[in-house]
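Only one protein chain is missing from this complex, and each of the others stays in its spot.
Chain lettering (A, B, C and D) follows the sequence in which the chains are written, and residue indices restart at 1 in each chain.
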Amino acid sequence: MKICQVEKTLVATARIGQLGNRRLLVVKERGSSGKQVAVDPVGCKPGDWVIVVGSSAARTAAGSNDYPSDFTIVGIIDYWEETEKEMKQ
Amino acid sequence: MKICQVEKTLVATARIGQLGNRRLLVVKERGSSGKQVAVDPVGCKPGDWVIVVGSSAARTAAGSNDYPSDFTIVGIIDYWEETEKEMKQ
Amino acid sequence: MKICQVEKTLVATARIGQLGNRRLLVVKERGSSGKQVAVDPVGCKPGDWVIVVGSSAARTAAGSNDYPSDFTIVGIIDYWEETEKEMKQ
Amino acid sequence: MKICQVEKTLVATARIGQLGNRRLLVVKERGSSGKQVAVDPVGCKPGDWVIVVGSSAARTAAGSNDYPSDFTIVGIIDYWEETEKEMKQ
Partner (left out) sequence: MKICQVEKTLVATARIGQLGNRRLLVVKERGSSGKQVAVDPVGCKPGDWVIVVGSSAARTAAGSNDYPSDFTIVGIIDYWEETEKEMKQ
């Protein structure tokens, strides 16, 4: 699983039906400038450091094997070294 | 899921039967020069910023677990910072 | 799906039984120096620009969910900007 | 499978129910500065060099196809060249 920081909510009105109205968040992987979109079944807020699962496990983590996610938040990290973050990102 | 921008339609007349006549688009991932091909069940136009799902979820998102896609557009982003785009790409 | 160019056939006499006698091709991903091996159910020739699917969809695309492929050609691109190719690769 | 070194335990109190109370470890892939989170069904300690499986096999390795892991430790390497580690990381 990846260590990411939540940036903000992403709005996509035109979408396939299977996505439903689940909350989509823009997240940034630790030590990288790349941004990805993750499904959030946990309830995160911007700035949270989270654990995000990919691969086929992202479907299960989103609540159903038919849910079309490849990146789903599975937990919020209690404490993450913020100083390290400041230096590397 | 990845954040990509749609470039254009891709024509591939010689193809396996399972691909059917679904629309294939060339998309460019945000912050990268790499181009990939995505299945489009949403109806996008060139220039749209979209959310694209990979892994096994791309099959479900394309409408069937038997559809041979590993990259399927699931939504069009309502608003994406274009200025940021200009600087990074 | 990835955009690749076919280089040549790959011969591997010692192989697992599930691979069967399907044709294996060395392909080079666009804009990269990395070479991969793809299963070819379409019938490509060296120099062709092709669409290649990965992940679990590569099994379906090869004709069976039990076929051990993670990279299968699904179509030949009708026209690909060759000049662009010359500059970037 | 990847070759990683265990760093420490990761605490994430707010998590989805499917994660259960399995132990999560921060691991660092050999030759990379990137850190990932792995499920540990083996019982590792910080400093151990381990084999970690990804993709859908990470679910099976965690004990159930419904477990939402994409990175699971499957074994502890008996001996790994530590000097090589010192030079490359």
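Note that a residue touches a chain if its C-beta (ideal position, glycine included) is under 8 Å from a C-beta of that chain, and two chains touch if they have at least 3 such contacts.
These numbers come from a predicted model, not from an experiment.
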item: Partners of the unshown chain among those that are drawn; value: C, D
item: Chain D residues touching the omitted chain (full complex); value: 1-3, 30-31, 41-43, 51, 53-58, 60-61, 72, 74-79
item: Interface with the undisplayed chain - residues on chain C; value: 10-16, 18-19, 24, 26, 33-38, 54-56, 58-59, 66-71
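The rule is short, and it goes like this: only the chains that are shown with their structure count from here on.
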item: Chain labels contacting chain C and also chain D; value: none
item: Homomeric contact chain A-chain D: same or different residue positions, threshold half; value: different
item: Distance between chain centroids, defined by C-alpha means - chain A, chain B (Å); value: 20
item: Geometric centre distance via CA averages, chain C-chain A, whole Å; value: 32
item: Residue numbers of chain C (touch at least two other chains); value: 56
item: Category of the chain touch graph - line, ring, star, complete, other; value: line
